[in-house]
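Below is one structure; the comments refer to it alone.
Here the complex is missing one protein chain, while the rest keep their positions.
Chain IDs A and B follow the sequence of writing; residue 1 opens each chain.
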Amino acid sequence: MPELAVALPAPSRAPVASSWRLRLLDRPLLSIGVALVLLIVLLALIAPLLPLRDPNVTAPARRLSGAGVNGYVLGSDQLGRDLLSRLLWGARVSITVALVAAGVAFVAGGSIGLLAGFYGGVVDNVLMRLIDILMAFPYVLLAIALVAALGPGLLNALIAIAVVNISFYARGVRAAVLVVRHMAFIEAARALGARDVRILLKEVLPSVAPPLLVFVTLNIGALIVETAGLSFIGLGAQPPTADWGTMLADGRQFMMTAPHVAAIPGLAVLALVWGLNMVGDSLRDMLDPTLAHATR
Amino acid sequence: MASDTRGPGGQRLSRRGFVRTVGAGVALSALAPTLLAPIGRAAPARAAATPGVLVVGLVAEPTSLDPGQLTDINSMKLLGAMYDTLVRFKPNSFDIEPSLATSWDRSADGLLYTFKLRSGVKFHDGTDFNADAVKFTYDRLLDPTHPYADTGPFPFAPGYYGSIAESIVVDPLTVQFRLNREDSALLDAFTLNTGRIVSPQAVKTSRKDFAQNPVGTGPFKFAGWDHNVRITLNANPDYWDGAPALQQMIFRPLADEQTRITEFLSGGVDVIFDVPPDNIDQVKNTAGALFLAQPGPHVWWVTLNTKKPPFDNVLVRQAANFAINKDALTLDILKGTGTPSVGPIPPAITWAYTDQVAQYNYDPDRAQALLQQSGVLLPINVTFWVTESGSGMQSPKTMGTAIQADLAVVGINAQIQTFEWGAFLNKYGTGLADEAAMAELSWMFDSGDPAHMLPNNLYGPACSPKGFNGGCYQNPQVDGLLESALKVYDRDQRGAIYKQIQQIVAADAPWIFVDNQIQNAAISTRVSGLDLHPSFYMTFLNRISAA
Partner (left out) sequence: MHRYLVQRLLLVVLVLLGVSLLVFIVTRLTPGDPARVLLGPRATEEQVAQLRTAYGLDQPLHMQYVTWLARVVRGDLGESIQLHRPVLGEVVERFRGTLILAVAAMIISFTVGIVFGVAAALRANTALDRALMSLALLGISMPPFWVGLILIIAFTLGLRWLPATGMFSPTGGGDLQDLLVHLVLPAVSLAVVPLAVIARLTRANVLEVLNQLYVRTARAKGLHSRTVVLRHVLRNTLIGTVTILGLETGWLLAGTVYIETVFAWPGIGAMLVNAILQRDYPLVQGGVLLVAAIYVLINLSTDILYLYLDPRLRHA
């Protein structure tokens, strides 16, 4: 849910890097989050190097085996494929899709937000109305309609998710830019005769970057869930490709007879998203302590 | 209010508690599914149900109760309760017996059918059933200038009854149909849901709302439709074939498969159809539940593109058939809800079926030998269209993936493209052409007659996009046989023609023949008299009772 659009930390020019190391140790939340995310990403990266079974080889006679049964560490799915292997290989797919979708949404949405916030006036109005139209459309339905229109495949699911998230990035960036727009250093740059593009890139963007980083971190978790959701409804990766969403969807039919088939990817999603949220939260705290944990 | 300091000291003090809570949370959510699962597998108690009332679980909300409008088997399940046809199938068979028509005959040239109708039958609204009602029913379906044709459209009517040129009322209990061509499958077509007899009075009064206010001659009267919740039917004590033993039937749409099972196991519904393969054992092990299975006239196959390499070569097509392990598929994946098939006609249509055809038992070595013989360079990549869902498609993605795996073993690498049903139909209807080498499809022969299916799928001129012959299979001999089968009326003779077609088609292997679905149902033990009919319809509902 886009709480992010509301509670972004205020961008500033204050240097932040100096006390990071100390703060890391002091924040159990951040440590756990980073550890969790790093662990999962690392496992996903080295999956090809690990002694895993082929994730696509089927063994119908040994389908739906439990954890530890028939030599499967985490059990097997409805076609007898190794769940551990599919989980790790699937991590690569799910994470890549989320990252790329975030990237596309970020670039597209961010550009719109940047332009709208910086130039204001008619440009802002028109762009924000277009974003309004996008936002008024129930986002799940837009994603589904896009995937139905574009055809099968993870790539198209990625495009659908990216399109649907553009509006959040546009609004977020615009809000951040609005805050920065009138700050002193911008006025100074203008006074010195710098061109708009230069100002955008060299002054606005760096100030807006930290809160955006928070934003992206918190959003990627949502993207992973959204991709899983699309597969859950049946519009995602192609067989035999493993991705967490398809695994969840496939395993759903067996919730009563073999719940581990859906439970395991579900937990993986939960763990990764949780980790990302922890990191995002902590980053936000570090960048603007007044926002969430003010005490004095 | 004390001002809390946020120094390292304050944090350290609560770190233990924090870590503990977090740890507990993670552990709980990790264990939750597996901890609770064993509880889920035990047989749940069944709620008390009302005697004389049968609750049926449907796979979706019915789209309409106007027989002419319907195209989905799910909605059709209710029609047998409220309407009758001119003729119907006997219990557990595809032999025809009288229903609203008591006798019939056909002119020598096969172009005039005469039906004698049952007397003393009334519609639920009190009006008489007679020849006018029959004429009204079929004219409405087929004549676009009929004053009530706008209560349509009627998608299936032209396909099934297109041979009817005119319906004629001879006297109140005699009706005739004049045909524009010979159609020996017409009698079977008269058993179909599309042709159920409707009350002219009710259609005239309700117009388009007739779909929400059905009136027929059947054993149950429509009592109410609570959208997406339930449809209630009350018994018709004056039913011509004997008053129903039930007082009421309630149909509940439960779109989600798992929730349907849950409702059945907890006693919320008394009957569900098409139990998912992996829940069959659960049903069998539940006290108070019965599992019914009945071979249905259904075929599931993979169309091969006969116009493009590699499947333009019959050896490669045969190899593909040998490469598939149908036993593993039907036993392990379908959990016995299907049996391996050997041709385009299902064994359930006994009069038209033969297994004296080329057999493709699982033999990867033979497959590889054939591929070598064919000269095709391996490994070869082909595109395989798979659908997400669809009526009669069983477990389309799982089956498609299993087939892909089997083909990979012999060197045919199938790249699967999945489409949801609407998009899939569109692609298939346009034809495999240059885009795909393989596509899965299935068919339910609810008319019990191959004449309604084969010409659409294996007839030369029906090559897509004209028809649904997606792989553009061309065999003039088969074409000729299909045409002649429509002009032969003796069932044994027709059967012989279809058997011959099967032999040719099995040898030509334009498809990978996969399986025939076994229709199944889970019913509560308080229900008696409910039998599955091979036509997939719910029939003889007046004979069902519920304790």
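As a convention for this text, a contact is a pair of C-beta atoms (placed from the backbone, for glycine too) under 8 Å apart; a residue touches a chain by one contact, two chains touch by 3 or more.
Just so we're clear, the structure is a prediction, and the values are computed from it rather than from any experiment.
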{"item": "Which of B:Tyr360, B:Phe468, B:Tyr498 or B:Phe513 contacts the chain that the document leaves out", "value": "B:Phe468"}
{"item": "Per the touch definition above, residue among A:Val107, A:Ala136, A:Ala188 or A:Leu201 touching the missing chain", "value": "A:Ala136"}
{"item": "Option from B:Ser266, B:Gln356, B:Gln415 or B:Thr525 whose C-beta touches the chain left out", "value": "B:Ser266"}
{"item": "Residue ranges of chain A at the interface with the undisplayed chain", "value": "1-3, 5-7, 29, 129-130, 132-142, 144-146, 148-149, 151, 221, 225, 228-229, 232-233, 248, 252, 255-256, 259, 262, 266, 269-270, 273-274, 277-278, 281, 290-296"}
{"item": "Interface with the unshown chain - residue positions in chain B", "value": "1, 4, 6, 10-11, 14, 17-18, 21-22, 25, 29, 32-33, 36-37, 39-40, 44-45, 49-50, 53, 55, 61, 63-64, 66, 69, 71, 152-153, 155-156, 158-159, 208, 211-212, 227-230, 250, 252, 254-256, 259, 262-263, 266, 268-269, 390-391, 420-429, 441, 443, 452, 456-457, 462, 465-468"}
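One rule holds in what follows: only the chains that are shown with their structure count from here on.
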{"item": "Footprint of chain A on chain B - complex, ascending", "value": "3-6, 8, 11, 15, 18-19, 22, 26, 29-30, 32-34, 36-37, 40-41, 257-258, 261-262, 276, 278-279, 281-282, 328-329, 332-333, 386, 388-389, 397-398, 400-402, 404-405, 416-420, 422-423"}
{"item": "Of all residues in chain A, those that touch chain B in their complex", "value": "26, 28, 32, 56-58, 60-61, 63-64, 78-80, 148, 151-153, 234-235, 238-240, 250, 252-260, 262-263, 266-267, 270-271, 293, 295-296"}
